[in-house]
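The other protein chains are all here in position, but one chain of the complex has been omitted.
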């Protein structure tokens, strides 16, 4: 558990450099054995968190809130997106880590369409995604944002169920939740998706200027 | 006081990496107890300042210049924006730190409108601002720039008074002053605003190319 | 060999910062004496590789796969682009290192044309390329991408043969392979090409907006 706590802190510092976490936005969770998960606190700078700032929760679908807090750091509030993380862990039993990114690339992808999904196509980087292929189309769901992050949990759960090949859910004007079968694989997925989001925006811009045909 | 001096130096090095301070532009102040504040010197590289380079001033509205210098490093001039910092501290008694950024994102936001204010809307990152909401509109004042920074002080004071929900004042072609109830909260606000400024410019560009509807 | 192993790891960390390797994409090989080469493993984070993660291969055109594995780290798979690396080493006897980059600049260059080549012209940075001149035109081949990287090897070999002045082969929607007569010279070429790719995209954008004439 100590190692996983340190990994969350280290990765959050990296994600800060990448612009995926900034202000107090974005974050990460790692699922341990026995339905336990480590969760970052709410409303603080993620690049500054230390192992002792992390909450330990137990997933439990028999109670209304779908989790209970096992370890709580003094004077800290648990992340507002905890219920969303738990929903994703429930729908994806093999997922061991989830990254929540506020990347501007992800947000712009949600703004260029009003549709409830986006297709990613024709990039080698698709092959960095588990099950991804160059010639195939990889589709991610996009949910509309809400005022209170906890109100998103149910919709996220349904979207994850509906798109069994997706490793991420986009939230309009907000960002993206990305998971993987280990913290490293979640990071790899997050890097591939962020690359694909940025490339898609640039490709569409070049198309609008008639620099890319078709 | 030693800790606050070191924090200003550390944050200025970070802001240099972000491009908020560069050349000799941009900077930061922290308010201590008893109306004392630490101020960076003028005309030097902000990422290179050391604790002993900082001025200590006392806010005092009974004198014309609205502050007096308590501690002065040898051979250095006090920042040209000191009067502006004091005006903001006077108008916002809870503000404990102010960041002055020359970010190109902030400057471009002031160039895309000739209006005296700009509205920020429809981004989750608005919730990183104290009192910010996703569905609401967060409005910041924009002042026209002047030749001598000290001549801005009065206008900044009036703008801060007129926009009680704002945590920042934009100055056209120049940059932005951003504050918070602690140095950390000022940094969080600065990161949220800079993200929102950059996103607004990109969103407007994508709209101009018909890639975003409405 | 120890030094070359460490150099690959160090350079991969640098290329990660530059965005040339991300997810599990991109990588690097160094050719040692006697037709031996060090190859990174497949499907892992390149910025995290350690010297003991590297494969040692021997180039051998007398066998179908064109190389044999001499040293194999436990539990790792050899990079899918090994055959491509070997083809380039075969066609360019003086090449001592090859960098494989997934840079978005490189990918966008392959998207703005459907032609099998691209000309780079009128930048001083062309002079950073071996044999490059400011007034000349430097042409690189572009291959179409395939589903399985190993299926590219033959086409890469032919393109390298057909463009004797090129130090790189672009692969559409995928990235670029860049070589040099030493690891340092491969890195210098990679920096020049990436600069030229990014500049070309920006120049074309400014032309489309009538900001650049001609």
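Letters A, B and C mark the chains as written, and numbering starts fresh at 1 in each.
Just so we're on the same page, a contact is a pair of C-beta atoms (placed from the backbone, for glycine too) under 8 Å apart; a residue touches a chain by one contact, two chains touch by 3 or more.
No experiment lies behind these values; they were computed from the predicted model shown.
Peer 1: Let's see if you follow the contact definition: name the visible chains touching the chain that is missing.
Peer 2: B, C
Peer 1: From the list B:5, B:102 or B:138, pick the residue that touches the absent chain.
Peer 2: B:102
Peer 1: Determine which one of C:3, C:74 or C:124 touches the chain that has been left out.
Peer 2: Residue touching the absent chain, from the options given: C:124.
Peer 1: Of B:56, B:76 or B:146, which sits in contact with the chain we cannot see?
Peer 2: B:146
Peer 1: What residues on subunit B make contact with the chain left out of this view?
Peer 2: Residues in contact with the chain left out: 19, 22-25, 45, 102, 104, 107-108, 111-112, 114, 145-147, 171, 173-175, 201, 204-205, 208-209.
Peer 1: Write the list of subunit C residues that the hidden chain touches.
Peer 2: Touching the chain left out of view, subunit C contributes residues 122-125, 127-128, 133-135, 184, 187-189, 191-192, 195, 198-199, 202-203, 205-206, 209-213.
Methods note: only the chains that are shown with their structure count from here on.
Peer 1: Testing understanding: with touching defined as stated, what is the shape of the graph linking the protein chains, line, ring, star, complete or other?
Peer 2: line
Peer 1: On C-alpha atoms only, rotate subunit A onto subunit B and read off the angle in steps of 5 degrees.
Peer 2: Value: 90 degrees, nearest 5.
Peer 1: For subunit B and subunit C, what's the span in angstrom between their mean Cα positions?
Peer 2: From the centre of subunit B to the centre of subunit C is 44 Å.
Peer 1: Could you list the positions in subunit A whose residues touch two or more of the other chains?
Peer 2: As it turns out, subunit A has residues touching two or more other chains at 205, 209.
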